[in-house]
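Below is a structure I'd like to ask you about.
After this line comes chain A, so read on.
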Amino acid sequence: MSQVLEINSLVKRFGGVCAIDNFNIDIKKGSIHGLIGPNGAGKTTIFNLITGIYKPDSGKVLFNNEDITGKKPYEIANLGIGRTFQNIRLFSQLSVLENVLIAAHKDANYNLLTAVTHFGHFKSKEKHIRETCLELLNIVGLGDRLVEKAGNLPYGHQRKLEIARALALKPKLLLLDEPAAGMNKEESKELVGFIKYVYEKFDLTILMIEHHMDVVMSICDEITVLNFGKTIAKGTPKEIQKDKQVIEAYLGGENKSC
Partner candidate 1 sequence: GSKQAKDDVIKIGYVGALSGDTAVWGQAGLNGMKLAAKEINEKGGILGKKVEIVGMDGKGNPVDSVNALKRLIDEEKVIAVVGTNFSSCNIAMAPIADSKKIPLIATAASNPKVTVDENGNLRPYSFRIGFIDPFQGKVLASFALNELKAKTAAVITDIGSDYSTGLTEFFIKQFEKDGGKVLIKVDAHSGDNDFRAQLSKIAPLNPDVILIPWIYKDVALIANQARELGIKSIFLGGDGWDSKELLTMAGPALEGCYYTSQPSFANPITKPFAESYIKEYNINPETEALFGRDGLYWIKDALERAGKVDPVALRDALENTKDFKGLMGAINVDPKTHNPEKPCSIYKVSGGKFEYVGDFAP
Partner candidate 2 sequence: MSSYLEGIIILVGINIIAVLGVSVLTGFTRLFSFGNAGFMAVGAYTSAILTTKYHTPFIISIFGGMLVAALISFALGKLTLGLKGDYFLITTLGFGECVRVLIEFLDPITGGARGYAGIPQKTDLTVVVIAVIICIIITRNLITSKYGRNIMAIREQELAAEAVGINTTYFKLLSFTVSAVFAGLAGALFAHYFMFITPGMFNLDKSAELTITVVIGGLGSITGSIIATTILTLLPEILRAVANYRMLLYGISVVLIIILKPNGLMGYKELSFETIKRIKDFIMRKRKEVMAR
């Protein structure tokens, strides 16, 4: 199996603090990879480094064997990496549908002149992306709230809308930052089902940060555990759950699934 994402000796410092310290990861095509670790370990920072929001101090990020280190965020997104944000970042004044349409902009491949005149293939292109977006929204269960302002949705729905938006990009790799945050047991279970569904349907590779262990354990093929910007463990969910270091630094003594 080929690697979708390969990160080599990545380093990122903030002032004096070394937030990411010589980090390496290989993500196989078609896998669901978990990234866990204590708060402030550097997980979100890794997402920001992959997606070009931060520039690494050293190291390399390869996506489908292409070096994407130092590329601009929009270029990286257009290569096929979609993401969600830990602190939800929707286009909150815009409607649910518009949020997704925006992300599908690559498929609306008409030029400025067509846009200004609405001539030519404008209508058909717009119709096409509208249909794909509607389908996506139906999948995430927001099909009946199309014209609602995204900012007025309840928290859980906002998370789903973020995922739908990321999917509209037609990504090959999807980065999810704490998708289950703020959800209860039932809702996280539903989310797991949903993630599995889109994973298969869109033939995705997923890298996911999550603190809900039941979610992580039930969905991930492989897990990387981070602490102080360094990898402290790597392996299958089973292996990780037993790892002493992981229990000590992250899971805590009484490891009831929570």
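Candidates were picked such that all candidates are chains of the complex that A comes from, given by their letters.
By our rule, a residue touches a chain if its C-beta (ideal position, glycine included) is under 8 Å from a C-beta of that chain, and two chains touch if they have at least 3 such contacts; residues count from 1.
Since the structure is predicted, the reported quantities are computational estimates derived from the model, not experimental observations.
Colleague: Since the rest of 1 or 2 are in the complex but keep clear of chain A, which one touches it?
Modeller: Considering all copies, chain A is touched by candidate 2.
Colleague: Under the touch definition given earlier, write down the residues of chain A that touch candidate 2 in their complex.
Modeller: 51, 53, 72-75, 77-78, 82-83, 85, 89-94, 98, 101-103, 105-106, 108, 110, 112, 114-118, 122, 126, 165-166, 168-169
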